[in-house]
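Beneath this line is the structure, given in structure tokens, with notes to follow.
Removed: one protein chain of the complex. Kept in place: all other protein chains.
Up next, chain A:
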Amino acid sequence: MGGSGSRLSKELLAEYQDLTFLTKQEILLSMYVVSAPHLVDNEQQARSGNEHTGTPIAERANGSPLSARAHRRFCELLPQEQQSVEASLRAQVSFERILSLPELKANPFKERICRVFSTSPTRDRLSFEDFLDLLSVFSDTATPDIKSHYAFRIFDFDDDGTLNREDLSQLVNCLTGESEDTRLSASEMKQLIDNILEESDIDRDGTINLSEFQHVISRSPDFASSFKIVL
């Protein structure tokens, strides 16, 4: 509690830098971002007028003073017994809070992202380390292989290890919009999925497996620039 629990230790920070693609500043900022939505109530958000939560994001250029404040705030959210550094890092945040983050709010794949990165047994909560994993995969410096691997898992809606026609049609529906009237017609969907499978299904088994997906992605010029989240 108090002073000792309010800072991320240097060793822990270095460890996270080793294990993920994030820079030190991004790790510290992510601690802050996880805690921020709880502190700004809806009214204040509406008043500030933009999608990002209030003023603190503008201070993201700062280094360690921010981390101290951030971690303290993160700890304040948690019940008393979880306020040490160790426990706070393992504390689980429910999906609703994560989904309300500005970075994920407008994303049609937000539920899938949370589900893929969650390591809790019930798969409905994210710990801080899961969140770091998420940011690491979506960061600028992550390798294209890592990104394509996780993209495959995100697009695999039924979690069976391949992208079949239902997965693809759900994917297209996510892309075109969320309401009923924005979907493609059945014949258009069929034509589209036929085209996709023709382009990417090399062994002609009607599904796209991971290596076919990675092959297609490696030749896609826009993937690297679109599959990232900027904090």
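As a convention for this text, a contact is a pair of C-beta atoms (placed from the backbone, for glycine too) under 8 Å apart; a residue touches a chain by one contact, two chains touch by 3 or more; residues count from 1.
Keep in mind that, in the parts below, contacts and distances are computed from a predicted model.
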Omitted chain per UniProt, picking from "Spermatogenesis-defective protein 39 homolog", "Transmembrane channel-like protein", "Proteasome subunit beta" or "Trafficking protein particle complex subunit", is "Transmembrane channel-like protein"
Chain A positions in touch with the non-displayed chain are 15-16, 18-21, 23, 51-52, 61, 102-103, 105-109, 117-121, 123, 129-130, 132-133, 136, 138, 143, 145-146, 149-151, 153, 155, 158-162, 164, 168, 171-172, 174-178, 182, 184, 188, 191-192, 195-196, 199-200, 202-207, 209-223, 225-231
